[in-house]
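Please read the structure below before turning to the comments.
Note that one protein chain of the assembly has been removed; the remaining protein chains are unaltered in position.
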Amino acid sequence: MLETIRKGVLKKGVVTDRYPYVPYMPYDGHLGMPMVDEAKCTSDKVCEQVCPTTAIRFAPGQLSIDLGLCIFCGECARRCPHQAIIMSKEFELASKRREGLVRFYVVQQ
Amino acid sequence: MNERLMGEIIASMEEELANGIKKTGIKGNHVWMTVEQSVFPKIAGHIHNSWGATLVSMHAVDNRFISSDYKLCIILALKGEDDFVTLVTSVDSKDTVFPSVTPEIFSADWYEREINDMFGLQAKGHPDLKPLVLYDDWPEGTYPLRKDFAADSRVLRIPRPYNYRNVEGEGVFVIPVGPVHAGVIEPGHFRFSVAGEPIIDLELRLGYVHKGIEKISERMPYSKGVLLAERISGDNSFAHSLAYCQAVEALCNAKVPERSRFVRCIFSELERIYNHLGDVGGIALDTAFSIGAQHAYILRERVMDINDLLTGSRFLRGVNCLGGVWKGIDERGRSKLIERLVMVKLDFQEFYDEVIGTPSVMDRLETTGVLSYEAAKDLNIVGPGARASGIDRDVRRDHPYAAYRDLSFKVPILTQGDVNARFQVKSEEIFESISIIEQALSNMPEGEPRIDIPTPEPGRTAMSLVESPRGELLHWIVSGEGKPFRHKIRDASFHNWRAMEVAVLGNIVPDFPLVNKSFSLSYSGNDL
Partner (left out) sequence: MSSSNDELERSGRQLEARIKKAFGRSLAIREVDSGSCNACEVEVNALTNPIFDIERFGLHIVASPRHADALLVTGPVARNMEHALMQTYLATPDHKIVIATGACACSGGIFKDCYATTNGLDKLLPVDVYIPGCPPRPQAIIQGLMVALDKMKEKAGHSTTSSKRLLDNDNGASGVAHDVF
């Protein structure tokens, strides 16, 4: 048992992540919150069609992404012909209100 | 599959059975036989028993709007060959009774209960045709997979009785457990009957996490279906999406790029490693060997971290797509992966030696939860659980997919069938998986990771078998207009849950978690 503890605890050292004391930076290509580049979006609604959970909705002049519905699959970012959506590294999204999960963007009509 | 083999199969049947075969056809390594309903169980039983075939799946299709009947299929895999036999029969749309296959093939039991729940087709002669999923308050006559049932309909709650097995005797107690368990695991209900310490009977009631995945899939276009497949069983995301993609690719005879085949192998094996690490860690934890367990969990976290680095998802989601993979492995990812695997290999060897060298752990593992070869055979157990009971079957070797044909690996087989044997099989598979990844990385050809594939024509059928970390899983698709007409999903756990009922007998209740962990069963994959 002593041997186990020596090998396990002393040799391994501390492995615990410092989060939340130190911010965590996800790797490149992380499937985090989808973000829209309002300037690039042409409202061609490709993302709305490919979204498997109807999280992306278009209204005239406005695009909304409901993070409560979003399954972070990255399909919208891959299929957008203008690269107007990217999967950001943002992952700290918890909210006290359901409405707090909806992100709005102003896009051209 | 060739004509000769099919001829031999038919020739081996009695005349009465052979006369019941109405139509045959060969497609690739598949033989299709359309047979009379009356001889359907007998023919299935004959191929299963005399040819040593294993039951891959049994399912129904609501074909009423096309040929005004229900179709019933059984898929059998022939022993030792990469060949399948599919038997098809029809069930009348009014007289919804068919002869039960369970008396011939015992493992068809749950399939027939499922068909009864989902399609309302009753297997006549089935020993206990109680509901598998739709129990308690689902009204009679609710058959979700029938085509005239709307996927988003709200079903009334009308109570109906559920008959548990009755165990009686002096000093016999029943311990009901679940569906909400003490640990952070999925819901299911277990009834232990104990006489003193040992368990004398265990009855499972699953189906709590039934979400109607097969029905949802029928309204999902193929490209979105991949995302649904990833969410059938969370920790087997890659295996499920791979099976789905392979089935759809087979529907339109698409040939995926060589490079994607190797990438798929690499991610499949990464998934196997992190699942097995979780299982062996769980086994150590349930024997109160906490320090060892935490080592395994650290390793598991390291593997999930490399998943995250390579794909952006800790569960390897968003990798598979129709026609290949979205993400290849670049030079940087490759060197990181190799580095990490070397570390995992060394550390895991240390963990393994630690566990093997601790008598108090080994005492709990050995002779606990024994599943005999015969029981495993009859219940049609798959995956590491089967290999620990002496069943020599591994889809990667017997029905190679992706690039497994070009990779060499050995399939560990043990015969004791206890928790220790399953622990050993999983440990060895971790080492094998690391070696497979190393081979795949060095043999991986250059090129595009994906191609565009056409939308499959309606009315075609394809299936795909994949060896998930839990064992063989099946996706079987009949194509419709741009989406599946019928999508049958069969997770490894659908077969393996039955093993629990047998393996725990005679063991004490505190050993149940240990046995459960050693089989590593999915509730979500089972209930769909």
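Each chain gets a letter, A and B, in the order it is written, and its residues are counted from 1.
We take it that contacts are C-beta pairs under 8 Å (C-beta built on N, C-alpha and C of every residue); 3 or more make two chains touch, one makes a residue touch a chain.
Keep in mind that what you see is a predicted model, and the values were worked out from it rather than measured.
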Subject >> Full-complex contact with the absent chain, from B:V155, B:V172 or B:A288 >> reply: B:V155
**OP:** With the full complex in mind, choose from B:A108, B:I232, B:I329 or B:A492 the residue touching the hidden chain.
**Re:** B:I232
Subject >> Of B:P103, B:P187 or B:P221, the residue in touch with the unshown chain >> reply: B:P187
Subject >> For chain B, residues in touch with the removed chain >> reply: 133, 135-136, 138, 144, 149-155, 179-180, 182-187, 207-213, 215-216, 227-228, 231-235, 237, 278, 294, 297-298, 300-301, 304, 314-315, 317, 522-524, 527
**OP:** With the missing chain put back, which residues of chain A would touch it? List them for me.
**Re:** 15-17, 19-22, 24, 26, 52-53, 66-73, 91-98, 100-101
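Criterion: only the chains that are shown with their structure count from here on.
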Subject >> Whole-Å separation of chain centres (CA-atom averages), chain A against chain B >> reply: 31
Original post:
In their complex, what parts of chain B are in touch with chain A?
Top reply: 220, 223-224, 227-228, 230-231, 291-292, 294-295, 298, 308-309, 311-313, 317-318, 326-327, 350, 354, 358
**OP:** Please name which positions on chain A make contact with chain B in the complex.
**Re:** 4-5, 7-9, 12, 15, 26-27, 29-31, 50, 52, 71, 73-75, 78, 87
